[in-house]
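With one protein chain withheld, the remaining protein chains of the complex are depicted in position.
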Amino acid sequence: MPDDGLNPELRRELYTKMVLIRKFEEKLIDLAREQARVIGMQILSVGQEAVAAGVVKALEPDDVIVSNHRSHGHLLAKGADPKQLMAEIMGKAGGVNKGKAGTLHLCVPEINAIMTSTVVGASPPLGVGAAFAQQYRRLPHITAVFFGDGAAAEGSVHEAMNLAALWKLPVLFVCENNAWAGAQCLKDHSCVEQIVKRAAGYDMPGEAVDGNDAEAVYRLSVKMVGHCRSGKGPALIEAVTYRMRGHGEHDHGHYMDKTVLAQWTERCPVRRLRERLAGEGILTAARCDSIDAETVALVESAVAFGDASPFPEPEAALEDLWIQ
Amino acid sequence: MPDDGLNPELRRELYTKMVLIRKFEEKLIDLAREQARVIGMQILSVGQEAVAAGVVKALEPDDVIVSNHRSHGHLLAKGADPKQLMAEIMGKAGGVNKGKAGTLHLCVPEINAIMTSTVVGASPPLGVGAAFAQQYRRLPHITAVFFGDGAAAEGSVHEAMNLAALWKLPVLFVCENNAWAGAQCLKDHSCVEQIVKRAAGYDMPGEAVDGNDAEAVYRLSVKMVGHCRSGKGPALIEAVTYRMRGHGEHDHGHYMDKTVLAQWTERCPVRRLRERLAGEGILTAARCDSIDAETVALVESAVAFGDASPFPEPEAALEDLWIQ
Amino acid sequence: MTKVSYGQALQQALDLALNMDERVFLAGEGIGTSIHLDPNLPTYGLLNKYGSRRVKDTPVSEAAIAGLAVGASAMGLKPVVEVMFFPFMTLAGDMLVNHAAKLRYLSGGRNAFPLTVRVKAGVNFGAGAQHSHNLEAWIAHSPGLKLVFPSSPADGKGLLLSAIFDPNPVVFVEEMLLYWMQGEIPEGDIRIPLGKARVLRPGSDCTLVTYGGAVYTALQAAGTLAETEISLEVIDLRTLVPLDKACILDSVRKTGRLIVLHDATRFCGFGAEIAAIAAEEAFDSLKAPVMRIAAPDIPVPVSPPQEAFYKPAPEKVVTAARALMAYAQ
Partner (left out) sequence: MTKVSYGQALQQALDLALNMDERVFLAGEGIGTSIHLDPNLPTYGLLNKYGSRRVKDTPVSEAAIAGLAVGASAMGLKPVVEVMFFPFMTLAGDMLVNHAAKLRYLSGGRNAFPLTVRVKAGVNFGAGAQHSHNLEAWIAHSPGLKLVFPSSPADGKGLLLSAIFDPNPVVFVEEMLLYWMQGEIPEGDIRIPLGKARVLRPGSDCTLVTYGGAVYTALQAAGTLAETEISLEVIDLRTLVPLDKACILDSVRKTGRLIVLHDATRFCGFGAEIAAIAAEEAFDSLKAPVMRIAAPDIPVPVSPPQEAFYKPAPEKVVTAARALMAYAQ
């Protein structure tokens, strides 16, 4: 069981995970610039690491997550192997999905990250289906579903919430409100400022949280996960955060207000946690630095693994569709 | 402008409309029993007449309505010709849509009933499109959209509400909560008892009303229509009523609780208004009887019109798809 | 063998599957408590027998129903969900086509979606184009989905059992107007493999390929043609994906003539694929042009004479077969 008290070890783990996500994605920024080292769009969660780390830390290993197009953080937080992930993002045969998925549809069953969809709004109905299976099989597990503020406008999200609440399915809806859906800011795509306002329309608990505070996210998640696990049905968390980069690395964010961005940079979740833990003497600056350095080395080894892995055979494209 | 005071004339008109709807549909019950006089399913609004009459009375002739599978009441209230409607329901060439629509997709442009869809949940996005055109063209008109409690579970309804509220479109969402979606009662298909709870999730006004009280429906509609017309955006009315018959005439309602049905029969909206108007001396019993009798005659003449009209030519099925 | 209706045969398959495998559950709008009180409907009586844990009435939410199937099957269950009428498949399309059909492939074979979607097809029940619109060609053009379209009680039962226990996602189309048609079915868990067509009526002059309710149009025409000594070989595809190409080609190579028949509209319909396969792979056997008989390219109108006009009639097959026999290259 996750400890719902934020003990020092857990806080250090939170920090370590967030550094892993940050370093992994900073490397992808580099690789995206060097043409052809990574494939397709690079849609990163830089600035949103506290959501992935905080929510997933409140889950059990057997709990399931369903992710969306901005998935690296969720998967790394859940324990995906950075090597296989990196190789996959490079489209290599050694990737976790043999290169077929690339960055957008990563599937990592060994950590119960069973589906990732880049169709915006798809993760909630998929996750509701997974949660149904958990309820049906009387498992003590829950499903956490990640989706964005933009996705909240999709009809599928509404249908999923109604069904989950009606059948009291153990699903935690996590809306990462990062203030953007592509180039549209929240007030241009949503009629409400707080997505969590909608929870009442499904008679389910919903709370907003500072999505740049990993500990706050964790605390709320523990509470909401407890609700879901106890058989009382779904819950909604709205993690208010900010997309620190363009929508993807192909987007230079020309429409983003640099002042606002600077304000959010001040609130960088990784730095905040580091400073807090250092301030409280839980992690010394030196220890933080060595965590950072170890993580960079880990990420470099992932890149080396990816580089060393061959591309899949073209004809292998014909495999993996059908089960015989 | 509709008078928002309920003057005697208006109250008499409400009664007359409701009687028209009731008699028209009672005739359809007969015709459905006599095989082959009417085509397809007969999905009737018996018991729900106050919603159609009350809402539409609060509209201007130039206002638009978009209806669903249970449309006869909405269309008659708006002023559709009973003759052409009846002929259409019979699949005849003299029908308002040449027999192509039948009962389920009636389109009556001359009364601004521009679209009816039998795809549950489709009327809200269609109506939002119509309301957009009204706003875009700076018309003083609004669009009223009818949908059921069952439809409220469709994703399209959510998308429509978000868009309407975001763009402040002049659309009145009218949810006819008749306690059933086919054979599923409200608590079996909706996670909330009151659909109107969802209005807050779109920052739009929403109010429930006794859907069997035509005057109450009218009063709330005047208020909500005023809101929409003033440019403040959409509004939601939930008219709480009851489906007095099976889903359609092919359904004998074996799953419906007879005691509950009897309670609602007591609350018959037509009788209630009649008794109220009689009690207040606004319509004598004799006048009511003669309205009823005139309406029956009108409906009979509609049936005669339908009977006299030929079926369309088979080959005419090839017409009306494309505009050259 | 017992004699039951097509609907009851499907019901037996559902019943058996529920009984045999705890992982099977049913979900859909009104599949438990229905407005129809008719023992010939596939899900009739199953809620009573298996309870609301395994037979689930849902809200009117096609995307969520399909998502339920995708998500639950990813977790190892064997969902059998219903989309009421074919046109409503549009609302489930993203979940089925972008998710059930693709996510296993994209995962490099690391997950699986052993789900079945039941859907009703058919014209001639007076409901019009928003209820009647055969979209099997859409499904067939979505790699990753199997597609079954049975025409008889025995096929219905045997193929539905195979569909439910197939490890891939399957769309199972039920011809609504056949629900009341009687036929013999074997007892017990007798499955018919997916991907095998059946020669319903052997013939030597002309091959007719069809499926679903149109099978009866074809058989009627074959009877009429036999009177004037034209021997029509009628093939019921039964499964559209995977397609039993060998059966079609063997027949066309034998007869040298091909008619394709279906109730769906003609342009880009499933018949186009069959015609194309013949033109590609049996070209040297063809003695006459391929002919397609299908609904005209219009939505389904409600008025009875027009709806009847829409549905391909046996006479059209008779005329086509005669024209092919008369054709001289």
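Order as written gives the chain letters A, B and C; numbering starts at 1 within each chain.
Simple rule for what comes next: contacts are C-beta pairs under 8 Å (C-beta built on N, C-alpha and C of every residue); 3 or more make two chains touch, one makes a residue touch a chain.
Everything quoted here is computed from the prediction, not taken from an experiment.
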{"item": "Interface partners of the hidden chain - shown chains only, full complex considered", "value": "A, B, C"}
{"item": "Identified contact with the non-displayed chain, of A:Gly129, A:Gly155 or A:Gly233", "value": "A:Gly155"}
{"item": "Residue in contact with the excluded chain [from A:Ser67, A:Gln84 or A:Thr118]", "value": "A:Thr118"}
{"item": "Omitted-chain contact residue, chosen from C:Thr33, C:Asn98, C:Gln182 or C:Thr319", "value": "C:Asn98"}
{"item": "Residues belonging to chain B that touch the chain removed from view", "value": "64, 66, 95-101, 105, 107, 109, 114-115, 117, 119, 122, 124-134, 136-137, 143, 155-156, 159-160, 162-163, 166-167, 319-323"}
{"item": "Touching residues on chain A - with respect to the absent chain", "value": "36, 39-41, 91-93, 98-105, 117-121, 150-151, 153-155, 181-184, 188-190, 246-248, 250-255, 311-318, 321"}
{"item": "Residues in chain C touching the chain absent from view", "value": "87-88, 90-91, 93-94, 97-98, 101-102, 105-106, 128-130, 133, 135, 137-138, 140-141, 143-144, 241, 243, 264-265, 267-273, 275-276, 278-281, 283-284, 286, 288-292, 297-299, 301-302, 329"}
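To be clear about the criterion, only the chains that are shown with their structure count from here on.
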{"item": "Taking each chain's C-alpha mean as its centre, the one farthest from chain A", "value": "B"}
{"item": "Gap in Å, rounded to a whole number, between the CA centres of chain C and chain B", "value": "36"}
{"item": "Interchain centroid distance [CA atoms averaged], chain A/chain B, Å", "value": "45"}
{"item": "Separation of chain A from chain C, taking each centre as the mean of its C-alpha atoms, in whole Å", "value": "41"}
{"item": "Sequence positions of chain A contacting 2 or more other chains", "value": "155-156, 159, 162-163, 166"}
{"item": "Shared-contact residues (touching 2 or more other chains) in chain C", "value": "58-59, 61, 63-64"}
